[in-house]
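Okay, here's the structure, questions in a sec.
Chains shown are a subset, placed as in the full complex.
Note that the chains take the letters A and B in the order they are written out, and that residue 1 is the start of every chain.
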Amino acid sequence: MNDLVLHPMKEIRIIISGEHVTFATDLLDRIKATGYTIISNISGKGHHGIHTSHMMFNDMESLVMVITVVPQEKVPPILSGLTPFFNKYPGVMFVSDVAVSRLEYFSGSSPGE
Amino acid sequence: MNDLVLHPMKEIRIIISGEHVTFATDLLDRIKATGYTIISNISGKGHHGIHTSHMMFNDMESLVMVITVVPQEKVPPILSGLTPFFNKYPGVMFVSDVAVSRLEYFSGSSPGE
């Protein structure tokens, strides 16, 4: 029955150029996100805004989406870690609510790891 | 610090046949969504319902998922724009809550664009 309980977590999706994927995964390793999923070879356009004169991504550029699920308290360090990167390189980050059944797979960080 | 504020937005995901991708991206351009991401070569089955006798998608057909993030007020025009399309062609649209850190990349539309 316990396996059927769902625990609220935060899902973070980072969309960046494929060449920068290790920046994102290194950051997730450093803040001890317990895992991530990568969807490769996606394409995109924008998101540019009113204050930018250039497209963030060229149409059809090879992008990756890095998806991770973390406890709420790990969202600010991920956001902080990405901010200087996003000031130099194109990319977006989405945060959304998600629930997971096996909490220990997402919240843990091994001692001394 | 300001970069760490998260702004609530709406994420729209449109799943359609690959041959129709420009219909979706043209619609998003027209309502001035500031960008989108496309995941290609996905497959699917359904969603058919009780009132339809045919499968919406054939198993393993080549589909695309078009993802965009927009302010709440752009959801109805996207939905309106897709309705006549969905009356003729298979496809589904999901709307969900998402938060983004750099609001100007998602809400803007350049004057005179």
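Following the convention adopted for this analysis, a contact is a pair of C-beta atoms (placed from the backbone, for glycine too) under 8 Å apart; a residue touches a chain by one contact, two chains touch by 3 or more.
Computed from a predicted model, the values in this text were never measured in an experiment.
Displayed in place are 2 chains, all sharing one sequence; the entire complex defined by the structure file totals 3 copies.
In this section, only the chains that are shown with their structure count from here on.
Annotation: 20 Å between the Cα-based centres of chain A and chain B.
Chain contact summary for the complex, chain B toward chain A: residues 3-4, 6, 11, 25, 33-40, 69, 96-102, 104-111.
Across the complex, chain A meets chain B through its residues 15, 39, 41-52, 56-57, 63, 65, 75-76, 79-80, 82-83, 86, 92-97.
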